[in-house]
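Take a look at the structure below.
Note that this complex is displayed minus one protein chain, with the remaining chains in position.
Presenting subunit A:
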Amino acid sequence: MIIHTPTTEAQACAVVKSVIDSRVPLALRGGGTRHGLGRPAQVASTLSSAGLTGITLYEPAEMVIAARAGTPLALVQETLAERGQMLPFEPMDHRALYGTEGEPTIGAVAACNISGPRRINAGAARDSLIGIRMVNGRGEMIKSGGRVMKNVTGLDLVKLVSGSHGTLGFLTEVTFRVLPRPAALATLQWRGLSDAQGVALLSKALGSPFEPMAAAHLPGGLAGEEAVTLLRLENFPDSIEYRAGELALLLGEYGVPDRLEGEGVAAHWRDIRDAAFFAGTGEAVWRLSLKPTDGAKAAAAIGRMLPGARWFYDWGGGLVWLAVPADGDAGAAAIRTALKPLGGHATLVRAPDAVRAAVDVFQPLAEPLMRVTTGIKKSFDPAGIFETGRMYAGI
(Lines give C-alpha, C1' and ligand atoms only; values in the text may rest on other atoms or scores of the structure.)
Protein backbone atom coordinates (compact mmCIF):
# COMPACT_ATOMS: atom_id res chain seq x y z
CA MET A 1 0.00 0.00 0.00
CA ILE A 2 1.46 3.33 -1.10
CA ILE A 3 0.22 6.41 0.74
CA HIS A 4 0.92 9.76 -0.90
CA THR A 5 0.81 12.62 1.59
CA PRO A 6 1.43 15.86 -0.31
CA THR A 7 2.05 18.98 1.75
CA THR A 8 1.42 21.43 -1.08
CA GLU A 9 -1.10 21.71 -3.90
CA ALA A 10 1.75 21.41 -6.40
CA GLN A 11 2.78 18.08 -4.86
CA ALA A 12 -0.82 16.86 -5.01
CA CYS A 13 -0.96 17.74 -8.71
CA ALA A 14 2.32 15.89 -9.26
CA VAL A 15 0.98 12.75 -7.57
CA VAL A 16 -2.08 12.76 -9.80
CA LYS A 17 -0.04 13.41 -12.93
CA SER A 18 2.24 10.52 -12.04
CA VAL A 19 -0.61 8.00 -12.12
CA ILE A 20 -2.60 9.28 -15.11
CA ASP A 21 -0.72 7.31 -17.73
CA SER A 22 -0.70 4.08 -15.77
CA ARG A 23 -4.33 4.67 -14.72
CA VAL A 24 -3.46 3.43 -11.26
CA PRO A 25 -6.55 4.20 -9.21
CA LEU A 26 -6.23 6.26 -6.05
CA ALA A 27 -8.24 6.04 -2.87
CA LEU A 28 -8.72 9.51 -1.35
CA ARG A 29 -8.40 9.76 2.38
CA GLY A 30 -9.04 12.43 4.99
CA GLY A 31 -9.19 11.12 8.54
CA GLY A 32 -10.27 7.66 7.42
CA THR A 33 -13.32 7.68 9.69
CA ARG A 34 -15.84 7.15 6.86
CA HIS A 35 -14.16 4.66 4.58
CA GLY A 36 -17.16 2.36 4.92
CA LEU A 37 -19.30 4.89 3.05
CA GLY A 38 -19.94 3.88 -0.55
CA ARG A 39 -19.07 0.81 -2.58
CA PRO A 40 -15.92 -1.03 -1.47
CA ALA A 41 -12.86 -0.92 -3.70
CA GLN A 42 -9.47 -2.61 -3.65
CA VAL A 43 -6.96 0.11 -4.34
CA ALA A 44 -3.20 -0.09 -4.02
CA SER A 45 -2.51 3.63 -3.64
CA THR A 46 -3.97 6.27 -1.39
CA LEU A 47 -3.82 10.03 -1.72
CA SER A 48 -4.13 11.51 1.75
CA SER A 49 -4.95 15.06 2.79
CA ALA A 50 -3.13 14.59 6.09
CA GLY A 51 -0.28 16.86 4.96
CA LEU A 52 -2.62 19.68 3.94
CA THR A 53 -3.74 21.22 7.20
CA GLY A 54 -4.41 24.58 8.73
CA ILE A 55 -6.99 27.31 8.69
CA THR A 56 -6.14 29.68 5.88
CA LEU A 57 -8.74 32.38 6.39
CA TYR A 58 -11.11 33.28 9.18
CA GLU A 59 -13.05 36.52 9.16
CA PRO A 60 -15.68 36.38 11.89
CA ALA A 61 -17.29 39.65 10.82
CA GLU A 62 -17.71 38.27 7.31
CA MET A 63 -18.91 34.89 8.62
CA VAL A 64 -16.44 32.94 6.50
CA ILE A 65 -13.77 30.34 7.23
CA ALA A 66 -11.40 28.52 4.88
CA ALA A 67 -9.16 25.60 5.71
CA ARG A 68 -6.96 23.16 3.90
CA ALA A 69 -8.77 19.91 3.30
CA GLY A 70 -6.95 17.77 5.86
CA THR A 71 -7.64 20.14 8.75
CA PRO A 72 -9.41 18.27 11.55
CA LEU A 73 -13.06 19.19 11.74
CA ALA A 74 -12.62 19.55 15.49
CA LEU A 75 -10.01 22.29 15.00
CA VAL A 76 -12.36 24.19 12.69
CA GLN A 77 -15.19 23.89 15.20
CA GLU A 78 -12.98 24.97 18.14
CA THR A 79 -11.66 27.94 16.19
CA LEU A 80 -15.19 29.03 15.38
CA ALA A 81 -16.40 28.47 18.95
CA GLU A 82 -13.69 30.77 20.29
CA ARG A 83 -15.36 33.59 18.37
CA GLY A 84 -18.91 32.52 19.16
CA GLN A 85 -19.55 30.99 15.75
CA MET A 86 -20.24 27.56 14.25
CA LEU A 87 -20.74 25.60 11.05
CA PRO A 88 -24.45 25.97 10.27
CA PHE A 89 -25.18 22.34 9.34
CA GLU A 90 -24.12 20.31 12.41
CA PRO A 91 -22.01 17.71 10.56
CA MET A 92 -22.47 14.07 11.52
CA ASP A 93 -19.57 12.18 13.08
CA HIS A 94 -19.44 8.67 11.55
CA ARG A 95 -17.06 7.16 14.08
CA ALA A 96 -19.77 5.68 16.28
CA LEU A 97 -21.60 4.08 13.38
CA TYR A 98 -18.50 2.62 11.75
CA GLY A 99 -16.54 1.97 14.91
CA THR A 100 -13.61 3.88 13.42
CA GLU A 101 -10.96 6.00 15.06
CA GLY A 102 -9.07 9.01 13.80
CA GLU A 103 -10.01 12.62 13.22
CA PRO A 104 -12.71 13.57 10.72
CA THR A 105 -11.50 16.29 8.34
CA ILE A 106 -13.20 19.38 6.99
CA GLY A 107 -12.41 18.24 3.45
CA ALA A 108 -14.41 15.03 3.87
CA VAL A 109 -17.33 17.00 5.27
CA ALA A 110 -17.33 18.95 1.99
CA ALA A 111 -16.63 15.96 -0.27
CA CYS A 112 -19.39 13.82 1.23
CA ASN A 113 -21.87 16.65 1.99
CA ILE A 114 -22.08 15.65 5.64
CA SER A 115 -24.88 17.34 7.57
CA GLY A 116 -26.90 16.74 10.73
CA PRO A 117 -30.19 17.68 12.37
CA ARG A 118 -29.89 21.40 11.60
CA ARG A 119 -30.07 20.54 7.90
CA ILE A 120 -33.88 20.70 8.03
CA ASN A 121 -33.76 24.43 8.69
CA ALA A 122 -30.25 25.71 7.98
CA GLY A 123 -29.43 23.69 4.86
CA ALA A 124 -26.85 21.00 4.19
CA ALA A 125 -23.06 21.25 4.07
CA ARG A 126 -23.42 21.97 0.33
CA ASP A 127 -25.53 25.03 1.13
CA SER A 128 -22.81 26.54 3.30
CA LEU A 129 -19.86 25.47 1.17
CA ILE A 130 -18.97 28.56 -0.86
CA GLY A 131 -15.57 27.76 -2.32
CA ILE A 132 -13.30 24.86 -3.23
CA ARG A 133 -9.82 24.28 -4.57
CA MET A 134 -9.14 20.82 -5.95
CA VAL A 135 -6.95 18.72 -8.18
CA ASN A 136 -8.88 17.25 -11.11
CA GLY A 137 -8.03 14.04 -12.94
CA ARG A 138 -5.75 15.89 -15.33
CA GLY A 139 -3.54 16.87 -12.43
CA GLU A 140 -4.66 20.50 -12.72
CA MET A 141 -5.52 22.78 -9.80
CA ILE A 142 -8.97 24.20 -10.29
CA LYS A 143 -11.15 26.45 -8.17
CA SER A 144 -14.83 27.18 -8.03
CA GLY A 145 -16.80 29.64 -5.92
CA GLY A 146 -14.72 31.77 -3.59
CA ARG A 147 -14.93 33.41 -0.18
CA VAL A 148 -18.12 35.46 -0.60
CA MET A 149 -21.50 33.93 0.07
CA LYS A 150 -23.30 35.47 -2.88
CA ASN A 151 -21.61 34.33 -6.06
CA VAL A 152 -23.19 33.16 -9.31
CA THR A 153 -20.09 33.54 -11.47
CA GLY A 154 -19.94 30.54 -13.79
CA LEU A 155 -21.16 26.98 -13.29
CA ASP A 156 -21.52 25.97 -9.64
CA LEU A 157 -18.95 23.19 -9.47
CA VAL A 158 -18.85 23.63 -5.69
CA LYS A 159 -22.19 21.89 -5.26
CA LEU A 160 -21.41 19.29 -7.90
CA VAL A 161 -18.25 18.27 -6.09
CA SER A 162 -19.90 18.36 -2.67
CA GLY A 163 -21.43 14.94 -2.24
CA SER A 164 -19.32 13.37 -5.00
CA HIS A 165 -17.40 11.31 -2.41
CA GLY A 166 -14.02 12.01 -3.95
CA THR A 167 -14.96 10.62 -7.36
CA LEU A 168 -14.39 13.94 -9.15
CA GLY A 169 -11.15 15.07 -7.61
CA PHE A 170 -8.96 15.69 -4.60
CA LEU A 171 -10.03 18.70 -2.54
CA THR A 172 -7.14 20.77 -1.23
CA GLU A 173 -8.98 23.67 0.40
CA VAL A 174 -12.59 24.41 1.29
CA THR A 175 -14.39 27.60 2.30
CA PHE A 176 -17.59 27.67 4.35
CA ARG A 177 -19.96 30.36 5.44
CA VAL A 178 -20.55 30.21 9.18
CA LEU A 179 -23.14 31.48 11.64
CA PRO A 180 -23.19 32.91 15.15
CA ARG A 181 -23.71 30.29 17.82
CA PRO A 182 -27.11 30.72 19.42
CA ALA A 183 -27.12 32.35 22.82
CA ALA A 184 -29.26 29.53 24.22
CA LEU A 185 -30.76 26.14 23.35
CA ALA A 186 -33.81 24.32 24.61
CA THR A 187 -35.52 21.10 23.57
CA LEU A 188 -39.20 20.33 23.85
CA GLN A 189 -40.02 16.64 24.23
CA TRP A 190 -43.36 14.90 23.80
CA ARG A 191 -43.72 11.29 24.88
CA GLY A 192 -45.57 8.24 23.72
CA LEU A 193 -46.62 9.35 20.24
CA SER A 194 -46.93 6.94 17.32
CA ASP A 195 -44.66 7.47 14.33
CA ALA A 196 -47.49 9.07 12.36
CA GLN A 197 -48.41 11.38 15.24
CA GLY A 198 -44.79 12.26 15.87
CA VAL A 199 -44.16 13.21 12.24
CA ALA A 200 -47.45 15.16 12.13
CA LEU A 201 -46.32 17.10 15.21
CA LEU A 202 -42.97 17.87 13.59
CA SER A 203 -44.66 19.01 10.36
CA LYS A 204 -46.95 21.33 12.25
CA ALA A 205 -44.05 22.78 14.24
CA LEU A 206 -41.86 23.25 11.16
CA GLY A 207 -44.76 25.02 9.46
CA SER A 208 -45.08 27.45 12.38
CA PRO A 209 -43.33 30.81 12.74
CA PHE A 210 -41.32 29.54 15.72
CA GLU A 211 -38.39 28.11 13.78
CA PRO A 212 -37.42 24.78 15.34
CA MET A 213 -33.80 24.22 14.29
CA ALA A 214 -34.01 20.44 14.67
CA ALA A 215 -36.98 18.06 14.62
CA ALA A 216 -36.72 14.34 15.34
CA HIS A 217 -38.89 11.40 16.40
CA LEU A 218 -37.53 8.28 18.12
CA PRO A 219 -39.97 5.36 18.29
CA GLY A 220 -40.26 3.46 21.56
CA GLY A 221 -37.63 0.81 22.20
CA LEU A 222 -34.85 2.68 20.45
CA ALA A 223 -33.38 5.02 23.04
CA GLY A 224 -35.84 4.26 25.82
CA GLU A 225 -39.09 2.46 26.49
CA GLU A 226 -41.23 5.29 25.33
CA ALA A 227 -41.30 7.07 21.98
CA VAL A 228 -40.06 10.67 22.13
CA THR A 229 -40.67 13.52 19.71
CA LEU A 230 -38.14 16.35 19.91
CA LEU A 231 -37.98 19.97 18.79
CA ARG A 232 -34.87 22.06 19.39
CA LEU A 233 -35.03 25.82 19.68
CA GLU A 234 -31.95 28.01 19.32
CA ASN A 235 -32.17 31.71 19.97
CA PHE A 236 -31.74 34.48 22.50
CA PRO A 237 -33.11 33.35 25.88
CA ASP A 238 -36.11 35.67 25.79
CA SER A 239 -37.12 34.35 22.36
CA ILE A 240 -36.73 30.75 23.49
CA GLU A 241 -39.04 31.41 26.42
CA TYR A 242 -41.64 32.89 24.17
CA ARG A 243 -41.38 30.32 21.37
CA ALA A 244 -41.38 27.32 23.69
CA GLY A 245 -44.63 28.61 25.18
CA GLU A 246 -46.21 29.23 21.79
CA LEU A 247 -45.19 25.80 20.47
CA ALA A 248 -46.61 24.05 23.55
CA LEU A 249 -49.90 25.85 22.91
CA LEU A 250 -49.91 25.17 19.17
CA LEU A 251 -49.16 21.49 19.73
CA GLY A 252 -51.46 21.09 22.74
CA GLU A 253 -53.29 18.16 21.13
CA TYR A 254 -50.14 16.04 21.58
CA GLY A 255 -49.90 16.59 25.32
CA VAL A 256 -47.69 18.74 27.51
CA PRO A 257 -44.02 18.67 26.53
CA ASP A 258 -41.05 18.29 28.84
CA ARG A 259 -38.46 20.98 28.52
CA LEU A 260 -34.86 19.75 28.38
CA GLU A 261 -31.65 21.75 28.56
CA GLY A 262 -28.01 21.06 29.24
CA GLU A 263 -25.54 18.29 28.49
CA GLY A 264 -27.97 15.39 28.74
CA VAL A 265 -30.14 16.51 25.88
CA ALA A 266 -27.12 17.78 23.91
CA ALA A 267 -25.74 14.23 24.03
CA HIS A 268 -29.11 12.93 22.90
CA TRP A 269 -29.01 15.21 19.84
CA ARG A 270 -25.45 14.04 19.11
CA ASP A 271 -26.72 10.45 19.14
CA ILE A 272 -29.45 11.43 16.68
CA ARG A 273 -26.92 13.26 14.50
CA ASP A 274 -24.58 10.27 14.51
CA ALA A 275 -27.22 7.50 14.34
CA ALA A 276 -25.43 6.23 17.44
CA PHE A 277 -28.36 3.99 18.38
CA PHE A 278 -27.05 1.60 15.73
CA ALA A 279 -23.44 1.71 16.91
CA GLY A 280 -21.71 -1.58 17.54
CA THR A 281 -24.46 -3.81 16.16
CA GLY A 282 -24.08 -6.07 13.17
CA GLU A 283 -27.08 -4.55 11.46
CA ALA A 284 -26.98 -2.98 8.02
CA VAL A 285 -27.83 0.73 8.20
CA TRP A 286 -29.75 2.69 5.57
CA ARG A 287 -30.45 6.34 5.16
CA LEU A 288 -33.77 7.16 3.48
CA SER A 289 -34.36 10.65 2.14
CA LEU A 290 -37.99 11.35 1.33
CA LYS A 291 -40.88 13.73 1.66
CA PRO A 292 -41.32 14.17 5.44
CA THR A 293 -44.93 13.01 5.55
CA ASP A 294 -43.93 9.82 3.71
CA GLY A 295 -41.33 8.92 6.33
CA ALA A 296 -43.65 7.01 8.63
CA LYS A 297 -45.44 5.33 5.71
CA ALA A 298 -42.19 4.07 4.26
CA ALA A 299 -40.90 2.85 7.61
CA ALA A 300 -44.13 0.97 8.34
CA ALA A 301 -44.10 -0.71 4.91
CA ILE A 302 -40.45 -1.70 5.31
CA GLY A 303 -41.07 -2.94 8.85
CA ARG A 304 -43.72 -5.33 7.53
CA MET A 305 -41.34 -6.72 4.92
CA LEU A 306 -38.21 -6.84 7.08
CA PRO A 307 -38.91 -8.21 10.55
CA GLY A 308 -36.47 -6.89 13.11
CA ALA A 309 -36.02 -3.54 11.37
CA ARG A 310 -35.49 -0.54 13.67
CA TRP A 311 -35.63 3.10 12.69
CA PHE A 312 -35.90 6.73 13.74
CA TYR A 313 -36.68 10.02 12.06
CA ASP A 314 -34.71 13.23 11.69
CA TRP A 315 -35.41 16.30 9.49
CA GLY A 316 -39.06 16.36 10.50
CA GLY A 317 -39.57 12.86 9.10
CA GLY A 318 -37.69 13.48 5.84
CA LEU A 319 -34.66 11.47 6.93
CA VAL A 320 -35.27 7.92 8.12
CA TRP A 321 -32.34 6.08 9.67
CA LEU A 322 -33.06 2.39 9.31
CA ALA A 323 -31.24 -0.66 10.70
CA VAL A 324 -32.02 -4.09 9.26
CA PRO A 325 -30.45 -7.55 9.40
CA ALA A 326 -27.30 -7.51 7.28
CA ASP A 327 -27.87 -10.83 5.55
CA GLY A 328 -28.90 -11.32 1.92
CA ASP A 329 -29.25 -8.00 0.13
CA ALA A 330 -29.54 -6.17 3.46
CA GLY A 331 -33.14 -5.37 2.58
CA ALA A 332 -32.24 -3.47 -0.58
CA ALA A 333 -35.04 -4.83 -2.74
CA ALA A 334 -37.69 -4.39 -0.07
CA ILE A 335 -36.58 -0.88 0.81
CA ARG A 336 -36.36 0.39 -2.75
CA THR A 337 -39.70 -1.24 -3.59
CA ALA A 338 -41.28 0.56 -0.65
CA LEU A 339 -39.83 3.90 -1.78
CA LYS A 340 -40.76 3.51 -5.43
CA PRO A 341 -44.34 4.85 -5.21
CA LEU A 342 -43.29 7.57 -2.76
CA GLY A 343 -40.24 9.12 -4.44
CA GLY A 344 -37.09 9.87 -2.53
CA HIS A 345 -34.10 7.58 -2.30
CA ALA A 346 -32.17 5.17 -0.09
CA THR A 347 -28.44 4.90 0.59
CA LEU A 348 -26.85 1.85 2.19
CA VAL A 349 -24.60 3.51 4.75
CA ARG A 350 -23.24 0.49 6.61
CA ALA A 351 -22.98 -3.14 5.56
CA PRO A 352 -20.29 -5.77 5.15
CA ASP A 353 -18.08 -5.22 2.09
CA ALA A 354 -19.56 -8.20 0.28
CA VAL A 355 -23.06 -6.75 0.59
CA ARG A 356 -22.00 -3.28 -0.50
CA ALA A 357 -20.24 -4.81 -3.48
CA ALA A 358 -23.35 -6.73 -4.50
CA VAL A 359 -26.18 -4.20 -4.06
CA ASP A 360 -26.57 -0.62 -5.21
CA VAL A 361 -25.25 1.47 -2.32
CA PHE A 362 -26.56 4.70 -3.85
CA GLN A 363 -29.98 4.87 -5.47
CA PRO A 364 -29.84 3.69 -9.10
CA LEU A 365 -30.45 6.59 -11.48
CA ALA A 366 -32.75 6.91 -14.48
CA GLU A 367 -30.90 6.29 -17.75
CA PRO A 368 -30.48 9.92 -18.90
CA LEU A 369 -29.20 10.92 -15.46
CA MET A 370 -26.80 7.99 -15.37
CA ARG A 371 -25.48 9.13 -18.75
CA VAL A 372 -24.98 12.65 -17.39
CA THR A 373 -23.32 11.26 -14.27
CA THR A 374 -20.94 9.20 -16.37
CA GLY A 375 -20.17 12.24 -18.52
CA ILE A 376 -19.46 14.42 -15.49
CA LYS A 377 -17.14 11.83 -13.98
CA LYS A 378 -15.27 11.66 -17.29
CA SER A 379 -15.11 15.45 -17.58
CA PHE A 380 -13.26 15.70 -14.26
CA ASP A 381 -11.44 12.41 -14.25
CA PRO A 382 -11.00 11.03 -17.78
CA ALA A 383 -8.55 8.32 -16.70
CA GLY A 384 -10.83 7.13 -13.89
CA ILE A 385 -8.29 7.42 -11.11
CA PHE A 386 -10.26 8.99 -8.22
CA GLU A 387 -12.23 6.57 -6.06
CA THR A 388 -13.66 5.03 -9.20
CA GLY A 389 -16.56 2.74 -8.36
CA ARG A 390 -17.22 4.39 -4.99
CA MET A 391 -20.68 5.63 -5.99
CA TYR A 392 -21.67 3.51 -8.99
CA ALA A 393 -19.83 0.93 -11.08
CA GLY A 394 -17.21 2.91 -13.02
CA ILE A 395 -18.00 6.15 -11.18
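A few points about this structure:
One rule holds for everything that comes next: a contact is a pair of C-beta atoms (placed from the backbone, for glycine too) under 8 Å apart; a residue touches a chain by one contact, two chains touch by 3 or more; residues count from 1.
By definition in this document, contacts and distances are computed from a predicted model.
A single chain of the complex does not appear, and UniProt lists its protein name as "Glycolate oxidase", one of "Peptide/nickel transport system ATP-binding protein", "4Fe-4S dicluster domain-containing protein", "Glycolate oxidase" or "Response regulator transcription factor".
The residue from A:Gly54, A:Gly84, A:Gly99 or A:Gly262 that touches the chain not shown here is A:Gly84.
Screening A:Phe176, A:Trp311 or A:Phe380 against the full complex identifies A:Phe380 as the residue touching the chain left out. Set against the missing chain, the residues A:Leu206, A:Leu251 or A:Ala383 yield one that touches it, A:Leu206. Residue A:Gly163 is the one among A:Gly163, A:Pro219, A:Gly331 or A:Gly389 that touches the chain not shown. Touching the omitted chain from subunit A are residues 59-64, 84, 113, 115, 119-120, 123-124, 126-127, 136, 138, 140-144, 146-160, 162-164, 168, 179-183, 200, 203, 206-209, 236, 238-239, 242, 289-293, 315, 318-319, 343-345, 347, 362-363, 365-366, 368-369, 372-373, 375-376, 378-380, 391-392.
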